[in-house]
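Got a structure here, written out as structure tokens. Questions coming.
Missing here is one protein chain; the remaining ones are kept as they sit in the complex.
Lettered A, B and C in written order, each chain numbered from 1.
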Amino acid sequence: MSQVKVQTAVVGVGGYSGQELARILLHHPQLKGTPPVFAGRPEANTAKAESLVPLTAIHPRLMDNNGSAGLVIEPFSWDLLESRKVEVLFLATPHEQSREWAPEALKRNIRVIDLSGAWRLNEAGNRAVYKFEDEASDTAVAVQAKSIYGMPELHRDEIRDAQLVANPGCYATSIILALKPLVDANLLDLDRGIVCDSKSGVSGAGKAPTAKTHFMYAADNLSAYGVFGHRHTGELLEQLQLSPAQIVFTPHLLPIPRGILSTIYVWFKEATNAEAIQTRFLEFFANSPMVRVFPNGELPQIQYSAYTNFCDIGFQLAKDGKRCVIVSCLDNLLKGAAGQAVQNLNLMCGWQESEGLV
Amino acid sequence: MSQVKVQTAVVGVGGYSGQELARILLHHPQLKGTPPVFAGRPEANTAKAESLVPLTAIHPRLMDNNGSAGLVIEPFSWDLLESRKVEVLFLATPHEQSREWAPEALKRNIRVIDLSGAWRLNEAGNRAVYKFEDEASDTAVAVQAKSIYGMPELHRDEIRDAQLVANPGCYATSIILALKPLVDANLLDLDRGIVCDSKSGVSGAGKAPTAKTHFMYAADNLSAYGVFGHRHTGELLEQLQLSPAQIVFTPHLLPIPRGILSTIYVWFKEATNAEAIQTRFLEFFANSPMVRVFPNGELPQIQYSAYTNFCDIGFQLAKDGKRCVIVSCLDNLLKGAAGQAVQNLNLMCGWQESEGLV
Amino acid sequence: MSQVKVQTAVVGVGGYSGQELARILLHHPQLKGTPPVFAGRPEANTAKAESLVPLTAIHPRLMDNNGSAGLVIEPFSWDLLESRKVEVLFLATPHEQSREWAPEALKRNIRVIDLSGAWRLNEAGNRAVYKFEDEASDTAVAVQAKSIYGMPELHRDEIRDAQLVANPGCYATSIILALKPLVDANLLDLDRGIVCDSKSGVSGAGKAPTAKTHFMYAADNLSAYGVFGHRHTGELLEQLQLSPAQIVFTPHLLPIPRGILSTIYVWFKEATNAEAIQTRFLEFFANSPMVRVFPNGELPQIQYSAYTNFCDIGFQLAKDGKRCVIVSCLDNLLKGAAGQAVQNLNLMCGWQESEGLV
Partner (left out) sequence: MSQVKVQTAVVGVGGYSGQELARILLHHPQLKGTPPVFAGRPEANTAKAESLVPLTAIHPRLMDNNGSAGLVIEPFSWDLLESRKVEVLFLATPHEQSREWAPEALKRNIRVIDLSGAWRLNEAGNRAVYKFEDEASDTAVAVQAKSIYGMPELHRDEIRDAQLVANPGCYATSIILALKPLVDANLLDLDRGIVCDSKSGVSGAGKAPTAKTHFMYAADNLSAYGVFGHRHTGELLEQLQLSPAQIVFTPHLLPIPRGILSTIYVWFKEATNAEAIQTRFLEFFANSPMVRVFPNGELPQIQYSAYTNFCDIGFQLAKDGKRCVIVSCLDNLLKGAAGQAVQNLNLMCGWQESEGLV
């Protein structure tokens, strides 16, 4: 891959993650003078499929941001990507679309960072909730085998050379990062179960106007949903190697635009102390610039990481040394989506992992 | 009309105003044991048109409220209203529906309180913005002639005997009540113009999920809309007898569920003093239980009248005695809609004007 | 106690619970013409201790509400209560104040409903977190022995005759009501632990302006606090008869004005089914008008019970029949404070339990 210039493309810039992706890429120091190709899904994200839609007509917020003025969203075609010599394609698309386009891109030697849930899960049982039409096809099986779960803190080296990166789910990122150091060190009494009580801002529910994204539904409210059935559960099971009986995960819809806070309840096998836990977290994330382990006895809040690419982790241990509450926070559109996607891009291009990510 | 029992009916209980109407009527002291007939517009507000939908399935909030448990939304038909001996029909429906149903109800000797904009405007020019299909029909002309603008503070006596009450718009209520005492007393320099800068909570935009009612659009935001073209302008012109050049009205979408605050800028013809203005307001509303004139030098806030049927009015006069800022507040779903509708019901039934309205 | 009139008094009307209490009592059907005596803690809740402060100067929201116009907050004295023949005294005061005043009131034969945490806990170990100065005094021990935990669903009969009712904590109410039916029936595997993840609106943090009640701290945020150390924990332990190792309770500060949602994780001893759980809840609350058990498979949301005195309870059982998520919601100022206090008043006066509580 060229050291000088990397041509990226974004499909699905109309959504919230897509918008953040556009903003980050337009300001990325390594991409100066090489703005992404914005290719619209004709039927969904652009009003006028055939003509060129100015980027700032959809996102007034991006006006006059580093030369955004002239940028347009072009109707997607493989010829378009080829003629622009696109090397890395971001799919900020529904998973059905990603199931179709990622294989095609790989065939054309275009590397893919997919923000959907299409290629995150290795086990058919975990994928069942998505009801992929091509579930059993040879292509799908082969592509899944190549797919790398795009969490740099767990799979940094594989991501560098990946052809297809499956960018993790937002809830899953907040939970896996908080638990992985403890699970890997075999410290937890898994038979007592892990409880993950997560709360997310409304941007996590997507841009489509629905009864549940109506201001009157979400504001001054809190509601649990997807109890025992949320799609991100499979990511937890696979990345943490847990069985379904060992974990309960309940997402809630918070009346705020962005941010996730997960309150995670674990029981240690043996009574332990705060210093030991703190040390374990610090060691695990020693080379991870985008995770901030909080000082002992302090807990992160959504505000701290909102509008950043950080995942913040803190904890509180009960006096008995066994019961422990871990709190992890991140911005669901950044570390939970577009920011982590660029973090993966940085690794894939050999740049600094945190480059362009404030 | 019976002194003992009044049978009401509500069409459009599924919307925000309809829900408030249901809540108020179910607790109304004069309607104990006589709950409204809830009749659903089959195509719009109820999922299952043909069967009976429990009221609390649509509004869990109303569960176990004064016997709501057994109540159902029934498919609308004139036979239904007749068989239940409905005397007063609330239409919490889109204006197209009200244009069609109000005349029919009157024909059947059912009194109507219409919450839409269908019958509020006497002048064709002001009605133009609604593009009524039946604009020029004989029936429409005749019905409009019978329609009483349902603002008790201005038209109390006519409302008592009205067959058709056109419940005012929410913005219009907040502005007309604030200006009427001064305009009627001929105190204002109308040639300098009146500026009405109004801000409304999102419930005013209705229950349909749209791009503009999406939480992500409304939250952490403020936006002006309908500049020089909002439908409520006609009500201001007619009730205050102003010409279009004499008033500017700009509504804004506030990131809160409910409440309107109108900041109104007027110039007095002659330099005056605060006491005189205060006295004028107090006199005008002396017999109006649902208007609260604020102490001199204090201004109402949205919180004070939210969840009440009051319209709050305060003002601040500049030292020059001419420039004056009036602030009026109300709950757009109550005094701006369902509450005012019940205030009208109370007058129509000979009850205390504020009965059942906290 | 007189059947005709009951004279109440409220100390601490300046706070959020006090304001709600005033609103409810002013509209209570049994108290028409007998408004409460409002007695101000001179140093804390009223600006001018010596003079009479109009109620509506502190709470503009209460203006013109059922004769509130003439009401004043009077400097507190026992003579004042005596001269007005106060029979029931509401203490919406800090717990230190309630520790001092409740015994004095009892001595004077005034029944007390205390909204603070002063008299809720029977065990010294659980009271330790409050650091009561009079902890070991004979009076305190004697008064505590008379105190009835004011949760009608658990202690209805004792409340009727109580001299001192200790109104429960808001979090505690939401959790105890959700768990009591299952704990009492001995259905839960308590050794696996119960996790209570609670979220409360900001009014729960009180009216004093602090760094944590600043809009900029609370808005667009979520934060956990008081982990393993919240004062309401003792109420959970005593009312549910649990040991500390059996329960974890984590409160969070929600960016909304009012409402609590508790997500509660339990494990059943034996695999069960939803119908059995539903039946258990329905039976337990069969005579409790202020608890709404949700239809099987539906979960309550904060909005449903906000501005009401209901506690809403719903649940979801995992396919394994063992893991279960219970969600309970209430308005922290109503069922969690002032509303429940009036519910207790109703029982103490022999009125209908839900009277005056919408």
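The rule we apply is simple: a contact is a pair of C-beta atoms (placed from the backbone, for glycine too) under 8 Å apart; a residue touches a chain by one contact, two chains touch by 3 or more.
This structure is a prediction, so every number in the text was calculated from the model and none was measured.
**Student:** Based on the whole complex, identify which of B:E82, B:E133, B:D157 or B:D220 touches the chain you can't see.
**Tutor:** Answer from the full complex: B:D220 touches the omitted chain.
**Student:** Out of B:T34, B:N296 or B:Q316, which is the one that touches the chain we can't see?
**Tutor:** Considering the complete complex, B:Q316 is the one touching the chain left out.
**Student:** Of the listed residues C:H27, C:R156, C:K207 or C:R280, which contacts the missing chain in the full complex?
**Tutor:** C:K207
**Student:** In terms of residues, what is the contact footprint of the unshown chain on subunit C?
**Tutor:** Residues touching the hidden chain, for subunit C, are 16, 202-203, 207, 209-211, 213-220, 255-257.
**Student:** Provide the residue numbers of subunit B that touch the chain removed from this figure.
**Tutor:** 192-193, 195, 197, 199, 217, 219-225, 227-228, 245, 248, 250, 252, 254-257, 259, 261, 263, 265, 267, 299, 301-303, 306, 316, 318-320, 323, 325, 327
**Student:** Footprint of the hidden chain on subunit A, which residues?
**Tutor:** The missing chain touches subunit A at positions 27, 60-61, 63-65, 220, 289, 292, 294, 298, 300-301, 303-305, 307-308, 310, 358.
The rule is short, and it goes like this: only the chains that are shown with their structure count from here on.
**Student:** By C-alpha centroid distance to the whole-protein centroid, which chain wins?
**Tutor:** Of all chains shown, the one whose C-alpha centre lies nearest the global C-alpha mean is C.
**Student:** In terms of residue numbering, is the interface formed by subunit A and subunit C classified as same (over half shared) or different (under half shared)?
**Tutor:** Mostly the same residues form this interface, as more than half of the numbers used are common to both chains.
**Student:** Among all other chains, pick the one whose mean CA position is farthest from the mean CA position of subunit A.
**Tutor:** Ranked by distance of C-alpha centres from subunit A, the top chain is B.
**Student:** Between subunit A and subunit B, what distance separates the C-alpha centroids? Give it in angstrom.
**Tutor:** Taking the mean C-alpha position of each chain, the two centres sit 46 Å apart.
**Student:** So how far apart, in whole Å, are subunit B and subunit C when each is placed at the average of its C-alpha atoms?
**Tutor:** From the centre of subunit B to the centre of subunit C is 36 Å.
**Student:** Roughly how far is subunit A from subunit C, centre to centre by C-alpha average, rounded to an integer in Å?
**Tutor:** 41
**Student:** Residues of subunit B that touch two or more other chains: which are they?
**Tutor:** 220 - these are the residues of subunit B that touch more than one other chain.
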